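Beneath this line is the structure, given in structure tokens, with notes to follow.
Just one protein chain is left out here, and the rest sit where they should.
Let's turn to chain A:
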Amino acid sequence: MAEDLRERILSYLNGVSKAKTRDIADALGEKKKDVDKIVRDLGNEDIIEFLYLGTSYVRIKGKED
């Protein structure tokens, strides 16, 4: 289940330039808490990165618009 959600989060992030975890959770119809947890792991694994543009977003590391 978590494996599956992780893949879906990654594929969502691959399709957008950046997102708040709230947007990811809403788009995938998942609980924000579960998304946050996986996004945190992805951050620690250096797969995603955080950017701050008035509020914090995440995106796939190095992905340009």
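By our rule, a contact is a pair of C-beta atoms (placed from the backbone, for glycine too) under 8 Å apart; a residue touches a chain by one contact, two chains touch by 3 or more; residues count from 1.
Operating definition for what follows: contacts and distances are computed from a predicted model.
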One chain of this complex is missing from the view, so tell me which of "Acyl-CoA dehydrogenase", "Dissimilatory-type sulfite reductase subunit alpha", "Glyoxalase/bleomycin resistance protein/dioxygenase" or "Radical SAM protein" is its UniProt name.
"Dissimilatory-type sulfite reductase subunit alpha"
Mind pulling the chain A residues that touch the left-out chain?
20-22, 32, 36, 39-40, 43-44, 46, 49-56, 58
